[in-house]
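Just one protein chain is left out here, and the rest sit where they should.
Letters A and B mark the chains as written, and numbering starts fresh at 1 in each.
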Amino acid sequence: MSPAELAAREEIRDLAARYNALGDTGRLEALCELFAEDGALELDGRACEGRREIRALFESAAEEARGGSGIRLLRHFTATHVIDLVEEGRARGRLYYQVLTERGLDHWGRYFDEYRVEAGRWRFGRRRVTVDGLVAGGWAERTQRRVGSAA
Amino acid sequence: MSPAELAAREEIRDLAARYNALGDTGRLEALCELFAEDGALELDGRACEGRREIRALFESAAEEARGGSGIRLLRHFTATHVIDLVEEGRARGRLYYQVLTERGLDHWGRYFDEYRVEAGRWRFGRRRVTVDGLVAGGWAERTQRRVGSAA
Partner (left out) sequence: MSPAELAAREEIRDLAARYNALGDTGRLEALCELFAEDGALELDGRACEGRREIRALFESAAEEARGGSGIRLLRHFTATHVIDLVEEGRARGRLYYQVLTERGLDHWGRYFDEYRVEAGRWRFGRRRVTVDGLVAGGWAERTQRRVGSAA
């Protein structure tokens, strides 16, 4: 593995960690900058393109979380990250996530990612989020029931 | 840490991630190629040597999973991976895993690994899987009761 590949993989791993660290602490501005300008995010039913739409989606999710959801915190644990470099400045990845609130495990699933270098750093070209399971009566389940989405 | 060590560690981390990603999606051919030709796999009571035996073990496990196990998916989350380079082309590692199905946490334990370079890439020379706990009534527990193994 070349130094360039090593660097690409480390930067992509860092990108994935920052996504959840920023999201879990509500730093939405910095979170959106992890996406390419025309990047895409798919959460269950909803798909959005470009940072403006992504921002709106995150804001609506944050509002749901505040609005009577009854939880104080979200922690996204990720694991089993497989990264494939496709060509210079482009890569794909898959990884698992599980979300704990202060009550314990809430929901879990997978990320399917496309990464690319834009403006000097690796960013999400596309992230698709799927849900594999959720705890009955938990936050994701209640949110899903209310608005038709879970991740 | 030298560039060669960095590369070895990154390739070993990649190997560990692919093992679970391939296993969880049933891609057994590619999964077996992660082992050295004469690699070994130990799951609880059962030990097998060589890709042919390993393949047979994975196939029997996949069949158990399909045959009335009542679960749709397995996701192996790994963490806390300690890697020790022993000499050029040989290393050891230990890490934790936890398995979620669509119902939640199912079972968890540890991997004890020996890695070596063969045919140009890092592979498992030996992987020993132990189980630290399992959820009552879960998949691993039911499978164990039926066939005398859990991982």
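Heads up, the rule we're going with is that contacts are C-beta pairs under 8 Å (C-beta built on N, C-alpha and C of every residue); 3 or more make two chains touch, one makes a residue touch a chain.
Computed from a prediction, not measured in an experiment: that's the story for all the values here.
Remark: the omitted chain is touched by one listed residue; of A:62, A:82 or A:105 this is A:105.
Only one of B:19, B:35, B:108 or B:139 touches the chain withheld from this view, namely B:108. Check B:37, B:63 or B:132 against the missing chain and you find that the one touching it is B:132. Even with one chain removed from view, chain B keeps its contact list with that chain: residues 1, 3, 6, 9-10, 77, 79-83, 94, 96, 98, 105, 108, 110, 132-133, 135. In the full complex, the hidden chain is touched by chain A at residues 3, 6-7, 10-11, 14, 17-18, 20-21, 73, 75-79, 100-105.
Heads up, the rule we're going with is that only the chains that are shown with their structure count from here on.
Averaging Cα coordinates per chain places chain A and chain B 26 Å apart.
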